[in-house]
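One structure is given below, encoded as structure tokens.
As you look at this complex, bear in mind that one protein chain is not there, while each of the others sits in place.
For reference, chains read A and B in written order, and residue numbers begin at 1 within each chain.
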Amino acid sequence: MHNQLVDIEAIKQLKYRYLRNLDLRQWEDFAECFVPDATGAYDGREFTDRDSLVAFMRENMTDGLISMHHAHHPEIEVSGDEATGTWYLHDKVMVPEFEYLLEGAAFYSDTYVRTPAGWRIKRTGYRRTFEMSWSSKDLPSLRIKNQRLEG
Amino acid sequence: MHNQLVDIEAIKQLKYRYLRNLDLRQWEDFAECFVPDATGAYDGREFTDRDSLVAFMRENMTDGLISMHHAHHPEIEVSGDEATGTWYLHDKVMVPEFEYLLEGAAFYSDTYVRTPAGWRIKRTGYRRTFEMSWSSKDLPSLRIKNQRLEG
Partner (left out) sequence: MHNQLVDIEAIKQLKYRYLRNLDLRQWEDFAECFVPDATGAYDGREFTDRDSLVAFMRENMTDGLISMHHAHHPEIEVSGDEATGTWYLHDKVMVPEFEYLLEGAAFYSDTYVRTPAGWRIKRTGYRRTFEMSWSSKDLPSLRIKNQRLEG
């Protein structure tokens, strides 16, 4: 079980690195989190390999879109060189140009695989529990600073 | 201390399972997280055994109510077959039918007990730091998808 704890900690840090690189638009480090044949399924949107998943994110997570992806509640089980993980996502998206705001939650079901370079994501995907969106036209006083860019 | 880490990880996963089953309305698995004589105290609302706590949740967490319960910042201390845990809750509730929105935070103080089947919740409860509620009438553009049901 002690070795499992080492693997569990490594898999948590893998997930955090994946989401940090997503929200910071660091696409090479983002891609490094996956094995090449990784698949994705985000509430109906499917990807059959890493390259198409990364390309989609790179294209859609534009500079004018602010994102916050927080993965909570890791329930990770390791079995040899494979592992599964359930996580509880809380995410927010803001697109000031389009006065668009979104917030939601979801449960991730991931699988991971041990490689010579460390644990990698083999399959990731989530099913939402809720999603809500609204326009900042309803909040005339709202001011949003996109500080990743202005920093 | 190494054995303590195994227990701490098991108790974290117990807490995550408890909240996952709460938000997904999986009441049998939810009940399994507690010992039968477990008690609860949620900011004044008291429960003196597991059955009454589960019955209350089952009755009040209706399909039309969307909930998100995230427990952060585990500070867990294990002492033999008992353990204590402090957590920092962030929760949201949405009831579209009543145009009702709520968000809050709280500090949990839990105790856990080791049983032949694994760690279980012996006592749970929290004290809020803040709670705010508002009506979606103030946000005419708001659209909420209750995707646990629609999925």
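Heads up, the rule we're going with is that a contact is a pair of C-beta atoms (placed from the backbone, for glycine too) under 8 Å apart; a residue touches a chain by one contact, two chains touch by 3 or more.
This one's a predicted model, so the numbers in the text were calculated from it and none came from an experiment.
Q: For a quick check of understanding: of B:90, B:114 or B:145, which residue touches the chain that isn't displayed?
A: B:90
Q: Kindly state which of the options A:38, A:66, A:83 or A:121 is in contact with the chain not pictured.
A: The missing chain is touched by A:66.
Q: Given the contact definition stated above, which residue among A:11, A:76 or A:94 touches the chain not shown here?
A: Among A:11, A:76 or A:94, only A:94 touches the chain that is not shown.
Q: Go through chain A and note every residue touching the omitted chain.
A: Residue positions of chain A that touch the missing chain: 2, 5-6, 9, 12-13, 15-17, 19-20, 23-24, 66, 68, 70-72, 94, 138-148, 151.
Q: In the complete complex, which positions of chain B touch the hidden chain?
A: Touch set of chain B with respect to the missing chain: 1-2, 5, 8, 43, 72-75, 86, 88, 90, 105, 107, 127-135, 137-139.
The rule we apply is simple: only the chains that are shown with their structure count from here on.
Q: So how far apart, in whole Å, are chain A and chain B when each is placed at the average of its C-alpha atoms?
A: The answer is 24 Å.
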